[in-house]
Each structure stands twice: as structure tokens, then as C-alpha cells.
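These notes concern the structure reproduced below.
Every protein chain but one is kept in place in this view of the complex.
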């Protein structure tokens, strides 16, 4: 328990150098407890000890968002001195310039999954998607706290105004220490209570009591995962993965142990195949659990999660599926058929999309959560299925695997309903006359 | 030209007795001129002489609406002394009680088509539909000025606040007399101008000049008409017509000459056949111009006008068709098929719906513009086609036949667009983020 | 184990009197085991001892179907002498006339749930629905074997040609006795194997070995259940139940112990509220887990099971949901809104439909699986939620409760896919040209 304490350099002065996440202590995996409230399917976040490595993912090119991140960073630094802030390489230096303490850059991307305890996002739905996409090759995603900036999104849960309160709750989740008023000066160790807890970092956080039972509520968003095979039946995830990992030169080393040989690609919204700019319709054979289902002739096809049901799939005519329904959706995009309707299948269904030879040599665009990641040629196959959720299989009982744990509001049991009405303008009636007529 | 002048009794004092429309002078048919503005498909209203018989149709059971009608009635009486106000029997006495001049009741319903020059409606879309339905058996409908009360409707064009201005314009349409300030006291006949126009009732209307060219703009809403045949092929419109005419015992007399032997039933929104409360699906064969098109198994089927495309058909999944597109729509209601899509056919298409023998004896509900008018049994047929629009065929060149002439706004060329956005909440985007994301 | 043996009267000769099910031995509850095949969600049927009371439900007014039932009855009587055949009162005598052994009538309807071990249906989907509806007030439904007659249905699984094979498999499910060739004359007790099994009725069934592991596969179709409350908040299921139970005068006696005081109404397809023949739109407030979701103005609203997703909900525009997805669907029927899309919610969601006061006094039609069961007036509420599935709560560990166990094919893991393509004509492409063009 000392390694991470050592990493905190309170005597730091130069703001010029950005540190690497390699230096950070290893990730802490929280546990997720079933809510005791009957009927609730939300989980309670429980840290075995306080999180230390906080990754910030922000919307780019927005002054407002950057200002918010700086404000948040300063707050964290002042009130939670044990926390290391990790930033994306693209923005790390611009933030570093504006704060007088060191930040870490997630440049060594393969280490992200080994180091990040918790994620905070600042932006819109796209920012949350990008944060999740950093864990596209990993079964285990840290909890995500998402702050909407300006416009409310479907995945953005919190207003930036709430950041102090929300972060405190996330941080304290699982502690048995009462949280008291944040206004009490930090570092004041005179009170007897804190002296006892000298070795409990949670005890450092002053504040009004939140009650011992108070813990952040987590909605576990299901993901789907895909493996890509070429016309010879060889798994070619690697080729796409390289592409996806972008600047990272090699997956050797740290990833070698933690990942499957060819890690599957995970999507939180959907996996899509689309004709892109090709004028001709895409022709794709769909198989369900190994059985031929249908040949689709369409602009493309979507395999969506319930989370993604309110994204592209909805635009393409699909139903709205609650994130807690264990399912995956098949929704065609502009199908050349009067009779293709969205299908909602069990989450563990194995869906295979085979790019038909009839596509005559041309590649189709494969995208994950709206980001194009490859061209797939005729004969190649995409094998999709829901991601396993639960204790990880690799024997490390600590690690919860599967899904994207999103910290959500507790006031209301189901923020999703608010999203329907507020964001989707669900069921706006025609006109205003509901009183009937003579 | 004296008959109508005689009918005006300025010395009337008792408000207790309601007069019959039979006493009123015969109807004046306006002409509808193509707009000179290129590209415009609206018509200009042109009265050969001022209208005299004004039918008021109002929403029932609404205090606000009744107040508005009384206000309107008094304004008309004061400013347009030559106008006779006709009211529906159900409301005539309640209005009569509140005004000190005589009103007429449309009780002798067969005479409506012979007497009414122009209609004003006060209420919602249902009120406009009811007004039009009074002419369900007639090819020629007087122009309709529709005032929305409270909530805006799709067919209600004018805000009640505008009633003075709007009515003046309708009344003056076609006159060459300049309209001057309504504030000038009426009856003041000293000015030389008015003395010259002693025999021109338009000259009695004082007011600010509206310009000689100013005329009300009319959107001619297309109707569809239906004839019903029993399983033996006999036209049974009569039976339904009786039903439709309600209290009127006989069509003999005034109607004998003006109507076809079995007048077709006209709809401004749609004609529908529906299973109603029967648990089993309706089975209906559809023919297009005599050719078998398809057998529908559904809750029901709609044949709609473009006007009706924003009513029931829209709810059932149909497209939005501009009222100027000469067409009729076939839209199924909850069809037992993945592949039934709305059809938009030329307005002059002959569509036949034949109630299949497979319905096993049970009747289906036939409705016109949302009012159930009959049960149709297996083997019977509904023959629908667009109503002819133009000069009437019966040799009386004066009379324009076909369609429902609706007085609409002129500020904007197309109030329909406003309706889409304001009333249908057309294309409300999800969320609010349109700026894209990193 | 003797009671049922006694009930079998081999010396029966007069076909005139029909027996009552009250005489029959009590119901045997099978167990449902998870399939050992990984990934499969189907269950294996396992009888603790052979079923004895077989209820036949058949399509009415069809000569072909009646012939099939007679054929089936004779086969059962000859090959499975321990089985008692129970028929619906409406058909019992017409079948009895054609066979020379006694049949039982389900006249004493309250006893059905106490006596019937297994059900065989002959007809279409409607027949299966009717069979299930006999258990509308009961948590525990016996396994259903459904034979399609003539046309294939979505719920009808087996071709009548297969009846001997299918029934044998159902009957033997769970026995450890090998099934041998049916051609071996029954009653031949010379073989040593059968002598040992003298007291095992399974041993009486000759036949080719099906292998000890062979058991019928069961798809457990989820049901939803509804409780109805009047405007005062009082549960009024009773009033509807009486109605539903039809001729049965009283629920006293045998039902007293087994049913909840006001048993919920179960649907296998959907629960619907509809305007019926009323011209005006139904106005219904929808609540989800106690939170207001939306006010619907529509022809009606459907709460469907995944099974029902291919029935009315599909016609109304809903998605196709696999029966194994634990969910319920809300689909509006012709909603007066451009923006109502089907919702797929977790099966344990509590959905409340409140008939709005805006309906102005008029009742709406409440139907269960397509059968109208009541008119519901403004202010009354329908509370719907998925039915619990598992061991029954009442302490009788034997009894599996919840869902409708349907015996399905085993050749293919998922007959549902066949249904999509064969019955729904799913994704029929336009034209036939899939080869692209110059």
C-alpha cells in the first residue's frame, strides 16, 4: 500500500513535464453489489480502498469543456491529494499548462487497462463512447462518471455543476467513514476521529456525513463483442486492433498476459457494416446460432446493444430497449425489403454476418460505436455475441469483468425514462387537442 | 335581387322564435380564380354579390366557444346587417337567448345545400369535419372560414382574435369596392361615394381600403367519395344516407332535384373500415381500377385524402401528403403483414374494398371522417374514388362543384409547413447535440 | 399409485355417458431441467411418473380437425391404456360418439388446474391460445403439445402426421426405460424386461429405444399478468374472472386453496386496451415502475410478451422479440404521435395503464390474448408485470409455476428462425436482382 503513496509528489513544482502512467500504482478493481432494494437491478459501487488513478476523457476543441476539466482537476488535487490525474495525450499538455501539479498521460495505451481505477468524462455521448472505446479490447472497464457539458446527452448523466458532490460520492463508495463538510480545511488532523484513521485515505476526506450506506449506483451497460475472420477463416482481429490502438506500436509486454491472443472488439452502442460511399447495396448473410437467418440487401446492418438502441438503431427504425434487458438487436439500415423488422435476441445469441461474395470484390465499412475501424471484404465474417458479465474467469477473483459500469443518479430509480421524454421527445402528441371534440 | 333584402328584418324585437332556413334566399355560389402568382395553386374567392346566409358550426359543450360565437354573431349583426345567421339546431336556442336579433336554424337539413353561402366554424378540427359532413351528400360545399379556439388544429386556420379582419376579407372578396375603416359609423350615408353605391351592399361596409385586388385565398381540399353496394351488387347508399341525415325523415322535396339518385358519401379526411370491437381481424380484398390488388388482413383499412394524411392515416404509419397533391392514400391499420406500405394513388383511381366472405358473417364498421355510419357485411363492396372538381355538370354554370373550399392565410404561401412543425412536432431531433463530437 | 389405474375401465362399452374430471386422479407436475447443451436455453421435460390425464383442445367447426382428434384418441387409448382423455364440453359428446371408450369432460372447469397433466392442441395459434387461456388464472400450466392442422402457425409446432412419435416422446420424457418399436404388440408381457417393470407404466410402452437421455424439449413461454383496479383503487379481477370463467358459477371449493384471493389474469400474447367501436381516440396514461412515462392518445395500447411480439404487436409496428428474451413490450396501436416507438422493458417492470378521465366516461375494451374480457372506465387502472417463473411459492416443491411450457422440436435448436422465414415472410427482398448492375 505504499507504492501509490510514494507516487504522490507534494513537492512537485515544475509543470512542464508530463508523467507516464507506467509509473502509477496498479489498478484497483471495485466490486458491484446487488441493490438490496427489491426490484432494482442497479448495482452499488464498493471500492476495497480508495481509487487513486483517475482518467479524464474530454470533448476536444471546446474551450468550455477544457475550462471545466481544469476546474475539476484543481478540485481533485486540492481535496483528494492521493488521486493521480491521467489525461489523454492530445490534451495533457494544454491542461498541464494551467495547473501547478503533475498530470499523467495515457500515452502508453496498453497500460491503461492496468492502471486506470475510474474514469470521468466531460462532453457529450461521443465522449463517453470514446472513453469506453479505450477499453474496446478489454473485458474489464473501470466505472465511468460522465458529466454533460451544455447539452444533455443520453449517456451523460451528470451536470457539471454537480461535480463536487458526485465525485465525493464515487470516491467514498464502499468506505465506512462518514463524509463531512468539504468546507473543513483539509490536512487538519486535530480531530480525534481522523487520528485513528491515519492509515485510511478515506478518512482524509472531510465532509458532511453521507451515511454509511450511501454508495454510488451503477448501471452496468452490456457490451457486445466481435471477432473478425477473413475469407480463409483466420481471425484478423489483430489487424484491426493495431489500427484501433492507433499510436501504440506494440501489444507485447504488459498486454501479453492480460489479454486473449486476439482480443475481441467490444462495442457499447453497436457494431455496424455499411456500404459507405459505394453506390451499390451491401449484401450480407446473417446467421443466428449457426443457422442461416436471412440475406440482407441494404445500406448496412447494425448489431446493437440495448444502450445502442437509442442511437443509430433508433434512427434506422429499431425499438427502444431498456439497458437492463439482456439482449442484442439486429436492425437493418435502409433494407431493400418491405419486410425486415428489427429483431431482439437473447444477449448470448451468436450472430454471424458474412459479407456475401455477391458484393463483387468491394469492401464494406466496419464500424464500432460509430468509428470506422476496417474495410471488410467479401467472404469475411463478423462473429458477434454478448459479452460475458461477472467475476473474471482468469482466477483473479477481485476483477469484475464485462459491461461498462456507469455511475448514475439515485434520486430516481430509472433515469432512462427521463431520457426518453427529455431527449428523444418520445411520444409527442400531434396538435394539442386531447379533450376530444363535440 | 330584392328577395334577400326583404328577409332582413331590422324591426325584429322578440328573441324567442328561431326561424327556418327555408325562408332564406337561395344560395350564392362564389367563383374560384386561379392565383395569378406563378407557381401558386391557391385560388381567389370571388363572390358575384355579397354572401347573405352564414352558417355557424361550433364545438359543443364549451362555454368559451359559445361566448365566442355570441361575440361573432353580434359583430356580424352590427356590421353586416344583410347577413342571416344560421345555427345548428342543437345550439340555436342557447345563442338566440343571448342576442336580440333573429337567428335561423338549420333544422330543415335538406335545405342546407340550397341556402348556405358560407360557413364559419368555431372549435377544433372536429368542428371543421362536422361542418363539411353537413355536405357529405353534396358535390358543392360553401367556403369555410375556420376559427380555432384555444388549441390550434390542423384544419383550423384562424385565431378567434382575427375574426373581424378575416370576415371582412371573406365578405369583400370579389367586390371592387375599397374597404375602409371599420371605425366609421355604419349607416352614415352622407358621403357621396356611398350614395352612388346605394344598390351595392358591399358599399355599405365601411373600412380601410384593402385594395381592389385583395381577395381571400382558398385552398380547395380534395374529397373522396364512396358508394356502397350490398352482396347482390345493389347500391345501398340510401340506407346509410338516412342514417347519416339523422333526424331528417325524408330526402324528398328539395333534394330530389339537386342530388343524384343515391348520392355518394364524401369524406374530407378518410373513409375507413375497421373490425371495431370484434376480436377477429378484418379481411378485405382491395381492387385498383378493377384489378385485384391484395387481400388485407388487418384491424382495418383507410382510404384517405391528402388532408386526411395528417389524421388517422398518419397514426397508422402513412406519409404526409400535401393537400395540393391530387391523390388518395391506402393505409392499412395494424395489418397482419410485414410488407404492407402506404400507397399513394392518383386521385381518380377507382379503389374497391370488398368485405371478404372469410369474415364469416360478421359486419365491419364503416366510418366517414371518424363517424361510424354503418356496418358492412361480407360480400358488400365500397367503391371509392376522388371527387370531380370543377364547374358542375348539371348545366348550372354558376355552381362550382367538388372539394371543400377552405379560406386560408395569405401572409405565407403555405400554412401547411407551419402545421407540420407546430402541430405534428415534425422531425424533432433527438437530444440537442448537433455540433458533433471530437 | 393405484387410484389412476382404477380409473381406467377396460370393460367400458357404452359410449353415451361422459365422465367428469372430478373423478380423475390428481395432477402430476413434471420437472423442467436446464439443457446440458451449453448455450441452450431450452428445458428438458421430466415426469416423476407417467402422465395420466391428457386434455385435448381442438379447433371448433372443422371436420378435418375432429377426424384428427378421433384418430389421436384411438391411438392413445390403444397404446397408452392408462391415459384418460379429457375433452372440452363443447366437443366431448361428438368425439365420444365416435369412440368406444369413455372420455372425460372438462365441464367442471375449476378442476382443470387440479387434474390436467398435459395438453394436446389440434388447430392453429388460436387453439393454443385457447388452451393456455384455460389456465389464465393459474400460475402453473401443464406442458402443451401443439399440432397444426393444415396451415402452419407460429405457436403450432408439430405436423399432425407426427403425432405418434411426438406423443411417445412426451410420454416417455423422464423415464429411464428405453422406448422400443411401437410395432411390438402391446400387452405382450413375455419379455423378461417387462416383467421386472410390472409396476412401471412406462415399461408398458413398447418401442424402439429412444435412448435414456432422450427427453422432450420445452420452451417456456413467458406470460404477463394483470390486475385491474377500479377508480376507487379496488381490485376488480373477480368481476372479470367470473366473466372469463364463463359458465362456472362459483370459484368456491377446489379453487379456494390453490388460487390467490383475486387471481391475476395471465396473457401469453398480450393484454390490450382499445377504443373498439368508439369513434374517439383512447387516452391512456402509462406508468413505468410507478413513474409517469407518457400519455398515449391512440386506438389502443398493447403490453405484449416476446411470444406476442409476432402477433398483434408486430402488426402495430413492434419489433420481433425472441421468446427467450426476458422482456415485455409496450406498443401503441395507431398512436396520434409521430414519435411513439415500441419499448422493450425488463420482464419484471411494473407497467400501469390508467384510463384517463379525458375519455369522458366512455369505456375502453380490455382484451387478453385477443379475447375481450371487460370494458374499463376512466380512472380505472391496469397493473401489468411479467409472471414469476420457478418453483412455486406455496411450499409444494413439486410444482413449477409460471410460463407456458411448450413442447418443441429438437432437430433444430431454434424453430423460431423457421417461423420468421416461413410464416412471417421475414425480409423478402424486393425484386430478385442481387447481382448488382453494370
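By letter and in written order, the chains are A, B and C; residue numbering begins at 1 in each of them.
Going forward, a residue touches a chain if its C-beta (ideal position, glycine included) is under 8 Å from a C-beta of that chain, and two chains touch if they have at least 3 such contacts.
The structure displayed is predicted, hence computed values, not measured ones.
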| query | Of A:68, A:265, A:298 or A:351, which sits in contact with the chain we cannot see? | reply | A:298
| said: Among B:338, B:355 or B:408, exactly one should touch the missing chain; which is it? | reply: B:338
| message | For the chain left out of this view, which of B:90, B:239 or B:358 touches it? | response | B:358
| message | For the chain not shown, which residue from A:88, A:365 or A:385 touches it across the whole complex? | response | A:365
| said: Going by the contact rule already stated, which one of A:321, A:336 or A:382 would touch the omitted chain in the full complex? | reply: A:336
| note | For subunit C, residues touching the missing partner are 59-61, 123-127, 130, 151-154, 310, 314, 337-341, 423-425, 428-433, 436-438
| query | What residue numbers in subunit B mark contact with the hidden partner chain? | reply | 39, 41, 280-281, 283, 288-291, 293-297, 306, 309, 314, 318-322, 324-327, 329, 332, 335-346, 348-350, 358, 360, 412-414, 417, 420-421, 424-430, 434-437
| Touching residues on subunit A - with respect to the absent chain | 274, 276-277, 279-280, 298-299, 312, 314-317, 333-339, 365, 367, 370-372, 424-426, 428
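Here is the rule we go by: only the chains that are shown with their structure count from here on.
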| message | Taking the mean of the C-alpha atoms as each chain's centre, how many Å separate subunit A from subunit B? | response | 57
| Which whole number of Å gives the spacing of the CA centres of subunit A and subunit C? | 42
| query | Tell me, which residues of subunit C touch at least two other chains? | reply | 280, 314, 335-339, 424-426, 428
